[in-house]
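All protein chains but one are shown in place.
A, B and C are the chain letters, set down in written order, and residue numbers restart from 1 in every chain.
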Amino acid sequence: MSAAQPDRALREEELLASVIADLIGNVRHVAVGNASPIPATAALLARERGGGRPYVSLLQSRKHNFFTGGGVELFDCAGQGRIDVFFLSGGQIDGQGNINLVSIGDHDKPQVRFPGSFGSGYLYYVVPKVILFRTEHSRRTLVPKVDFISAPGTSPDHVHRTGGPVALVTNRCAFAFDRARRRFRLQSVHPGHTVEEIVAETGFAFDCPADIGETPAPDAATLKLMRERVAPELAEIYPRFAERVFGISADRPQSLALGA
Amino acid sequence: MSAAQPDRALREEELLASVIADLIGNVRHVAVGNASPIPATAALLARERGGGRPYVSLLQSRKHNFFTGGGVELFDCAGQGRIDVFFLSGGQIDGQGNINLVSIGDHDKPQVRFPGSFGSGYLYYVVPKVILFRTEHSRRTLVPKVDFISAPGTSPDHVHRTGGPVALVTNRCAFAFDRARRRFRLQSVHPGHTVEEIVAETGFAFDCPADIGETPAPDAATLKLMRERVAPELAEIYPRFAERVFGISADRPQSLALGA
Amino acid sequence: MAAIRPLDDALSAIGDGCLLAVPREVSGVAMEATRALIRRGVKGLHLVTLPTSSLQADLLIGAGCVDVLETSAVSMGEFGPAPRFTAAMTAGTLKIREATCPAIHAAFQAAEKGIPFVPLRGLIGSDLMTHRPDWRTIDNPYAEHDPIVLLPAIRPDIALFHAPMADRDGNVWIGRQRELATLAHAAACTIVTVETLHEGNLLADPTLAAGTLPGFYVDAVAIAERGAWPLPLPDRYPADQAHLTEYMKRAATPEGFARYLQDFVHERRAA
Partner (left out) sequence: MAAIRPLDDALSAIGDGCLLAVPREVSGVAMEATRALIRRGVKGLHLVTLPTSSLQADLLIGAGCVDVLETSAVSMGEFGPAPRFTAAMTAGTLKIREATCPAIHAAFQAAEKGIPFVPLRGLIGSDLMTHRPDWRTIDNPYAEHDPIVLLPAIRPDIALFHAPMADRDGNVWIGRQRELATLAHAAACTIVTVETLHEGNLLADPTLAAGTLPGFYVDAVAIAERGAWPLPLPDRYPADQAHLTEYMKRAATPEGFARYLQDFVHERRAA
């Protein structure tokens, strides 16, 4: 394991992880699914800052995963109401919070195919705080209406639903999701971006209060925790991410990694 | 562990176990529930004779029980169609094969209370060969109609049912159960008992062919297997039964047990 | 997350009238905790057994702690009928919700999955159905004329059991007794007594982890050496045959049972 370079510039992934860690709040249990390195970073960061709380379950990890009942335990645990925060993304996300992890175009012969819905068709309904994240903020990804609803952002009142989206974090900004109004509200704009740019690059309509602030960058202590404590833990399941973002490799001795 | 006395007279329990072992037939898996020492003896005897086949699962045993998934595995296994033979008894058993493991008289304030239905309300329906046994053969136990049906002997054709009773073994005789006719047929009379006595002591009507034979006693090889190989295994979960019937105690050294 | 606590403290969450779930005899019964509850005078329990019980239910019933019993069977096994259960039933003083083993297992698994009900085969034509209006028959939507029974989930307030060991993070080694995990997953609160404290973390070793209930699900752990006595603990110790014989003798009458409670519960005597 290597220590990272403490003085280098803030990376976008670090900002996003910090924003997400703040969104996690004071909860008991955060779970992170497959292929989610930035949310994993955020969850581990929240745990470091909370002195061991919340519990963090990284689905693909052996170390950061207390489950002993096999793959079903994550979903049963959510069904029991014991998962407070989860993360979802989408090939497309629309203004009603619907997410598409399946395809664009005709489902049976699509123009674009995504991997599939994973656990979204269930977890989106039963985890109280689902944080959506998508690093590509464009009219291609944030659309008026998704081509395939892997999981809907809201449900009619008579449909049993204890969870749903609370926020959407992109490379340009953070939105809050208003469940009653069933739409997003711009929350903060990341440094170097503007409201105008966000309006231009977002395919759906959203609420935009007059006084939008800039997304705060992580403070030095947070950044130090992330780079020195969290990053080495990521290498177990996201070795390429850990190397690219934090210059860390699990396969190489520390001195080599420092030179990378 | 002790060896038993090889030359003593045949005990009733040994005869019944031998009859039940013959009924088990050539199957893959026999399971035995709680408080069933004679069926347990029969199942282990069948396995000894079959050179390791059938698999035998004694619900209360650690040793003779391959289940590693907890108490539900027996029932799941049966639901998968992987249990071929099971044993049930009843405080009352009636001529339609209905069994009562609950109570006699008004259910909420009964004259007689039995322990409860155990797994009968499920296993009777899904195990192809259920062997009923009841050592007390009397008009008190074998009744025209049970006071409480823990599990019915037969079901209407449209009710999904892959199992049910095939036989009833008592201290006086063995009955076969005819599912199409929904009634018992006397199969053989145990040594020392008569058809007339059985008619007199049975509370329900049953088919009685003209040529009823005597229940064959176990041969010397079977008896030797039962006393020397099976009996010591029983002491794990039925220490009192093993001591009373076979003179075997797991808690005492062999020499002492032989003297008991 | 669980901390190791003194027994009475660990049991404090078990309030009068709660829905208390306990496992069958061979899975690890918290008998020392049961005696502590009787000493404390817990009342009005809705006791659910997963799926049967022996001495534990008999003691709690005899001591007047139970209002409602949901079970597939209460029996002392080889020793015969459970005396105080039988007496309470024939006296008409105990409300019972009759069940059958796989139905109780399935209902706990439904709670574990967060589903409101689960179907189960069998049951149709049993008088259990007439005594369980909450078990409903529907037509299987995937077949023609195929009635099937639905069971509502059982969500206990408290799960209570005994296991071989736990660590300081509240992880509990349950081995093959997987229903103890289901019990904990289904319950709002889980209290465990254990034989010994395991130094180190049970989840750190993949072999031990395979048989471990994570501390995440465990609210309190207390050390209770020979805590299942006089019942057996799987792979650790057998039942105390002599004591159970003594129990059967004494518990045959209300007076004898009262003396048993005095000698072995209130006086805290043990073998």
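One rule holds in what follows: a residue touches a chain if its C-beta (ideal position, glycine included) is under 8 Å from a C-beta of that chain, and two chains touch if they have at least 3 such contacts.
Just so you know, these numbers come straight off a predicted model, no measurement behind them.
Enquirer: Quick one: which of A:V56, A:V102 or A:V189 touches the chain that's been left out?
Expert: Answering carefully, the residue with contact to the hidden chain is A:V102.
Enquirer: Return the single residue from C:I4, C:M129 or C:L150 that touches the missing chain.
Expert: C:L150
Enquirer: Among A:G50, A:P128 or A:P239, exactly one should touch the missing chain; which is it?
Expert: A:P239
Enquirer: Using the touch rule from the top, list residues of chain C that touch the missing partner.
Expert: Looking at chain C, the ones touching the missing chain are residues 106, 113-121, 136, 138, 140-143, 146, 148, 150, 152, 174-176, 206-211, 234-235.
Enquirer: Touching the missing chain, which residues of chain A?
Expert: Residues touching the hidden chain, for chain A, are 34-35, 37, 60, 62, 67-73, 75, 78-79, 101-103, 107-126, 148-152, 155-156, 158-160, 238-241, 251.
Enquirer: Could you list which residues of chain B touch the chain missing from the display?
Expert: Given the touch definition above, chain B has residues 29, 55, 66-69, 75-82, 126 touching the missing chain.
Going forward, only the chains that are shown with their structure count from here on.
Enquirer: Hopping along touching chains only, can you work out the least number of steps from chain A to chain B?
Expert: 2
Enquirer: Which integer distance in Å separates the CA centroid of chain A from that of chain B?
Expert: 59
Enquirer: How many angstrom lie between the CA centroids of chain B and chain C, rounded to a whole number?
Expert: Roughly 27 Å separates the two chain centres.
Enquirer: Between chain A and chain C, tell me the centre distance in angstrom, where each centre is the average of that chain's C-alpha atoms.
Expert: The mean C-alpha positions of chain A and chain C differ by 41 Å.
Enquirer: So which bits of chain B are touching at least two other chains?
Expert: Correct list: empty.
Enquirer: Could you say which residues in chain C touch two or more other chains, in rising order?
Expert: Residue numbers touching two or more other chains: 181.
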